[in-house]
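My structure is below; once you've seen it, I'll send some questions.
Note that this complex is displayed minus one protein chain, with the remaining chains in position.
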Amino acid sequence: MRRLITLTTDFGHDDPFAGIMKGVILGLAPDAQIVDITHAIGPQNIRQAAWTLEAAAPCFPAGTVHVAVVDPGVGSERRPLAVQAGEHTFIAPDNGLLTPFLASADDIFELTRSRYFRKPLSATFHGRDVFAPAAAWVAQGTPLSQMGDPVENPVLLDIPQPVFMNGILTGEVIHIDRFGNIATNITRGHLADHFQEGAAQQSLRIGRGSNLRLASHYSDRAPGEAGFLLNSWDRVEVFVREGNARLHFKCEIGSPVVISLETEE
Amino acid sequence: MRRLITLTTDFGHDDPFAGIMKGVILGLAPDAQIVDITHAIGPQNIRQAAWTLEAAAPCFPAGTVHVAVVDPGVGSERRPLAVQAGEHTFIAPDNGLLTPFLASADDIFELTRSRYFRKPLSATFHGRDVFAPAAAWVAQGTPLSQMGDPVENPVLLDIPQPVFMNGILTGEVIHIDRFGNIATNITRGHLADHFQEGAAQQSLRIGRGSNLRLASHYSDRAPGEAGFLLNSWDRVEVFVREGNARLHFKCEIGSPVVISLETEE
Partner (left out) sequence: MRRLITLTTDFGHDDPFAGIMKGVILGLAPDAQIVDITHAIGPQNIRQAAWTLEAAAPCFPAGTVHVAVVDPGVGSERRPLAVQAGEHTFIAPDNGLLTPFLASADDIFELTRSRYFRKPLSATFHGRDVFAPAAAWVAQGTPLSQMGDPVENPVLLDIPQPVFMNGILTGEVIHIDRFGNIATNITRGHLADHFQEGAAQQSLRIGRGSNLRLASHYSDRAPGEAGFLLNSWDRVEVFVREGNARLHFKCEIGSPVVISLETEE
């Protein structure tokens, strides 16, 4: 069986760390297929890794093993986890990175059996010595229950949720992509819960921009014009057509985004 | 059969978009082998994508499926294309990106059959929802004719051609690589058409440099010295040995490059 393994790390693309993890995986599971989700998570930015994996994992087939290594506590007592959630397996340090998947997890194990580690275990690179080998063993069919012990209290990130009050939905920026498009923590579900169907009624305010209206795609706007839409990941995204919304609105991660009914037009 | 699929996009290496496309492909075509040509095309730079794919595609084996996504019109009425040209298949938006391959295309189809799309179809990420699945279906053996309708009038880029007048061949810079080497739109064929065989007779002028002479390889020059040669892609390329020609000549994409007979030496 040819299992798919994904990698999400903050190792960057310049150092050999990601390549080394692949060497370890393929030494143990020669038929695995490895896909990079990204290695450009901000150094030690656990929350960014969580959002990224939440967006990417559902696009992979059943049986995929996702390894994520953003690991400021490497070498300390922080636990390495293996999580089964539906038909996907997630392997990562117990620092909140897997928060999006824990609520629906079927099984959560701490990887305790050192016979599944690479030897000697280094103090600084558990991506190589713990997480990569674990992914390979899972890809080879090893049950998680054989690799560790159940965990009841995994670390959870405090993920900011949008707030609805007095007809106003306030969220924040969670990701800005290469094109400058601004993704928020407001989802299709939040819009449906709080506003009547009907795009024309909603108005979005961000940075120095106000009264942005819902578009169905980028080309609904003229070049240089701004709008918002539901992106490929079902989140409210602010864009400037053929432009860069990040530069235009001078936003950053955490900047507030406010949606209300448009009353004055 | 293990088909090869290449990816060329402007998604960059930081966001998870390219990884997501791979997840979709491997979900449909588990045995496909995926190779990144580059994800660093300038945002929405269709012409750069066209040159890049023109240089890279011929190095891949027969049967390869090339997917290219530089797609400012995503979500609008611009058509998704699948093109058969010789033994390669190309899948890309109909915005001129495939211009280098259209003249010799055997078949050009618009991908119209939505049963080959990922559902729900997003407004912003047809790389994931249209182009990646199409590549996977092709890799699995689906005929292009089954996936869409013939197209007669694909969009063509206006690609600048060198001009020959009064013994002077004038072209322009089309690519500058990591080393600062400057590739032009002047090919081996253009030189052969307009000048007699014999390297010594040609003189190249670019930026503040003049009278550069044809070399057969970089080491024909002393360190720090400039020259030009025919690169791995059969194009005139200006270089500074162990230096950076871009910085030296202060050139950019579109800068003029002039070749004439050397008469005064």
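When the chains are written out, they are named A and B in that same order, and each has its own residue count from 1.
Everything below uses one rule, namely that a contact is a pair of C-beta atoms (placed from the backbone, for glycine too) under 8 Å apart; a residue touches a chain by one contact, two chains touch by 3 or more.
The shown structure was predicted, so the numbers you read here are calculated from the model rather than taken from an experiment.
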Study note, to complete from the structure: From A:27, A:86 or A:189, the answer for touching the chain not displayed is A:27
Study note, to complete from the structure: Contacts from chain B to the absent chain lie at residues 2, 4, 6, 8, 13, 33, 35-40, 52, 55-56, 59-61, 64, 177-179, 181, 216-219, 229-232, 237, 242
Review point. What residues on chain A make contact with the chain left out of this view?
Key: 10-20, 22-24, 26-27, 30-31, 34, 43-44, 72-76, 122-125, 128-129
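Everything below uses one rule, namely that only the chains that are shown with their structure count from here on.
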Study note, to complete from the structure: Distance between the CA centroids of chain A and chain B (whole Å) is 32
